[in-house]
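Yeah, one chain of the complex is gone here, protein chain that is, but the others are all in their spots.
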Amino acid sequence: MVITMSLSASAREVSEVIARIRSMGYDVHLSDDKGCTVIGAIGNGRPLDSKQFASLPGVQDVTQSKHPYKIASRDYHPDDIIIPLSGTQVGGPNLTLIAGPCSVESREQTIEIAHAVKEAGATALRGGAFKPRSSPYSFQGMGEEGLKHLAAAREATGLPIVTEVMESQLVPLVCQYADVLQIGTRNMQNYALLHAVGESQYPVLLKRGMSSTIEEWLMSAEYILSHGNMRVMLCERGIRTFETYTRNTFDINAIPVLKHISPLPVIADPSHAVGKSEYVESVSLAAIAAGADGLILEVHADPEHAASDGRQSLRPEQFAALVEKLRQLAPVVGKRVAEPVRAQGSGVRG
Amino acid sequence: MVITMSLSASAREVSEVIARIRSMGYDVHLSDDKGCTVIGAIGNGRPLDSKQFASLPGVQDVTQSKHPYKIASRDYHPDDIIIPLSGTQVGGPNLTLIAGPCSVESREQTIEIAHAVKEAGATALRGGAFKPRSSPYSFQGMGEEGLKHLAAAREATGLPIVTEVMESQLVPLVCQYADVLQIGTRNMQNYALLHAVGESQYPVLLKRGMSSTIEEWLMSAEYILSHGNMRVMLCERGIRTFETYTRNTFDINAIPVLKHISPLPVIADPSHAVGKSEYVESVSLAAIAAGADGLILEVHADPEHAASDGRQSLRPEQFAALVEKLRQLAPVVGKRVAEPVRAQGSGVRG
Amino acid sequence: MVITMSLSASAREVSEVIARIRSMGYDVHLSDDKGCTVIGAIGNGRPLDSKQFASLPGVQDVTQSKHPYKIASRDYHPDDIIIPLSGTQVGGPNLTLIAGPCSVESREQTIEIAHAVKEAGATALRGGAFKPRSSPYSFQGMGEEGLKHLAAAREATGLPIVTEVMESQLVPLVCQYADVLQIGTRNMQNYALLHAVGESQYPVLLKRGMSSTIEEWLMSAEYILSHGNMRVMLCERGIRTFETYTRNTFDINAIPVLKHISPLPVIADPSHAVGKSEYVESVSLAAIAAGADGLILEVHADPEHAASDGRQSLRPEQFAALVEKLRQLAPVVGKRVAEPVRAQGSGVRG
Partner (left out) sequence: MVITMSLSASAREVSEVIARIRSMGYDVHLSDDKGCTVIGAIGNGRPLDSKQFASLPGVQDVTQSKHPYKIASRDYHPDDIIIPLSGTQVGGPNLTLIAGPCSVESREQTIEIAHAVKEAGATALRGGAFKPRSSPYSFQGMGEEGLKHLAAAREATGLPIVTEVMESQLVPLVCQYADVLQIGTRNMQNYALLHAVGESQYPVLLKRGMSSTIEEWLMSAEYILSHGNMRVMLCERGIRTFETYTRNTFDINAIPVLKHISPLPVIADPSHAVGKSEYVESVSLAAIAAGADGLILEVHADPEHAASDGRQSLRPEQFAALVEKLRQLAPVVGKRVAEPVRAQGSGVRG
């Protein structure tokens, strides 16, 4: 049960509601929705009777909500949530283009590719320093050294940095270097990590679990949002199905569904969804035509020799050609390709 | 094993190859590829040694092909296959827009919706007279009477008719009225039916089985193509996955994959893929952005009272609005919305 | 809407209900349930108001049923349906063991393997004469000649014959030779075929579609049952999932579910479900432990040289060893391995 207090509810009214919930053996979860206190009753899985709360002073709304998520729903935020990012914006009419290598491999590679993707129109740089790998024997990323290379690339180009954080303990470290914290597909239900990035108040790019439903995904967003951190971007990266021709199946349906039910920006990751570079452009155009707010793409100067995921990486010139098509496509769906960051060398954080 | 004879191979050379295959206990399957005889050796599942055939007179190519399909592959038809249809063309730079009700309900309804979709830009009329239904107790379609209504609508508007045929015995009947034979998702591997529509030499719209791989789908196309009927359109209509928010998951990846490996036109069916009308426009735009050659859409004047699938049907004005957006989108991917059929009342067949 | 008339309803009462349904623009579907007439109202997909029928004379029950299937449900047949088959019984406490080659290859092979499986404990012989194959270039079965070999094997051993029929037109031909008509996984929703086998009144082994839900499967059974043919066996043969290590994923859950909701016998097909002979025994034991009424297994004297599916075929001695374990397992779940057919050379049909 979720109780929304009215804007004019007094602190005493709020605490009386809380006390009553606790007296019935439930715990409470507090969050804030546009200034209104939102009280979640957390109990033994047994539903509470909502009627006895509806008439308490200061209570605006009691819901055994039709959706299990709340803050992630347009019911509570009818308008698009727009997230500022280093002078650009994510969401609303803006198309955000996040590009860069799968793994950070060296300082030079990182700065070079950052310049290349920026010139082509990227508004943020992606790159992995901590890499989740199925095998303990595979390259696991450069770690903090990789983060430093990313920061150097930001210094050089002004592009904000999107990079993955894999464990809650590492959130403070990654926050020293990153502008957006990426939660990978394997960690979509790593709740300790979701709490940690929620508390960080940093923008978060939340990838969909490879076999998570749309509802489960929004519930994971809710974990972050419930810390008052509204800067969550949802990232569709393909789901696991019986089809093996492509690496995953990009769930294009999910894009209009999410735009319909949630105010959060939606970013598409065609690189992981198809797994083969020759199909990335088509699926990128499709994602934007379906209403996505941006793309995150793997771009590498030399895909054949990439440390990971070379098979699905675009070359910089392929990325530039795609951006040209996106400039033509964007107006059809009421979007514009965000202007690239102009200030160089400043490294201003969003 | 598949042997392609050279264009200049003599009938005697062909029959000697056939004789040798038969002498080894295999049967043969003959088809034609741009004038070259193609001989498939059909045997007990055991591979034949290809070397002893490669040097026979008249043999151009022997392949234990990397793909199990052959005629459906771009290896054999590098260029797009373009299918003429009542004065329009399917494939190449053309966007084909097939629209109409799920089920034919009456003569008036059919003619009325045909006029409406034609005016909005449709180039063909869809409508079901024989309906595959999970339950024996559900409405199974109007049968031949429904076909007559479709023919009347063609008479009135000039739009060619796309309608489903569910059994091989009914192919001759449906051919009396239809311009394109639709094979439904449940029948993608109904081989008797595939042989029958192959022999008919009518254009075929082959829907993907709801859990068929891309390779299995092309193998089903191969059944039709192997009768020399090259007029096959592949129709992506969503696959079955764990996600239940939408009716199916539209496999957007499949579109660039198919365009890459096969010369056959690809038509998208967003109505069945999402199952809810509010998401049909976005997925339609996405499919075309990804490279599809056209759409098949359910359009109904009164979706709330449709005999079937009303939940996913567009109203005519929604369809018209979508076509407007498609006109803007098409040039971005090198396509054009096909001009509507001008001649009225003539009912010329493609 | 489904109306069940009472046992004592007069013909006139029945026809008045039918007339009223028709007067409202609906068609009717008649079937029989333990002597009661069952009237299905088949209409434009729009629900009928059930109240106005409930009070008509002779009406026992009107249901917008919770299940879309009816005759296939235990609501209507609380007791197990037991199907007589050549002196044995399928269902109830009996374990039915159907064994034989994937494809019939020759008269000798068929008779030899029939003797071998009978000796090991099989109660029926399986073998494919018409083979559904993904590729038009693969061996498609021996056709009628194969059916004759199966009949010869029955003549020699007394084992009844289970063989696939792929098209409605071929039902009369296959009925000349077979004791049980098998519907393959690709044809589970081939409604023309379901009607034809329903009308034949022959026992039917209905394989689950490889991506069909349990409910869709029971609806397909309902197509057959609605012809008054109650001799339907449900065959679980694995579903299609993301896991590629095995050919399919055997849905063990489906077995207790089906036994719970339906009175029809359930036969398991571990050979197709796992696709590798080394795992067949374990999954066979599991299926019986879960409550299945029998097994259908591929057994071949020389799997390496089988015309199809050799990779998943047991050798006769492996099958015999499995039957020994089944004899020990059966009492744990209240079953017994059916006694083999004694009468030889008689070929009595069930």
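Lettered A, B and C in written order, each chain numbered from 1.
Here is the rule we use: a residue touches a chain if its C-beta (ideal position, glycine included) is under 8 Å from a C-beta of that chain, and two chains touch if they have at least 3 such contacts.
Please read all numbers here as calculations on a predicted model, not as lab measurements.
In the complete assembly, the contact with the undisplayed chain comes from A:E222, out of A:D33, A:E222 or A:E236. The missing chain, though absent from the display, is touched by one residue of A:S6, A:S50, A:Q189 or A:Q328; that residue is A:Q189.
Along chain B, the points of touch with the absent chain fall at residues 211, 240-242, 244. Touching residues on chain C toward the chain that is not drawn are 211, 213-215, 238-239, 241-246, 249-257, 259-260, 273-274, 278-279, 281-283, 285-291, 325, 328-329, 331-333. Contact between chain A and the unshown chain involves residues 2, 27, 29, 40-46, 68-70, 105, 132-140, 166-169, 186-187, 189-192, 210-211, 216, 219-220, 222-223, 226, 240, 305-308, 310.
Methods note: only the chains that are shown with their structure count from here on.
Across the assembly, the mean Cα position most removed from that of chain C is the one of A. Separating the CA-averaged centres of chain A and chain C is a span of 49 Å. If you average the CA atoms of chain B and of chain C, the two centres end up 32 Å from each other.
Contacts with at least two other chains are made by residues 211, 241-242, 244 of chain A.
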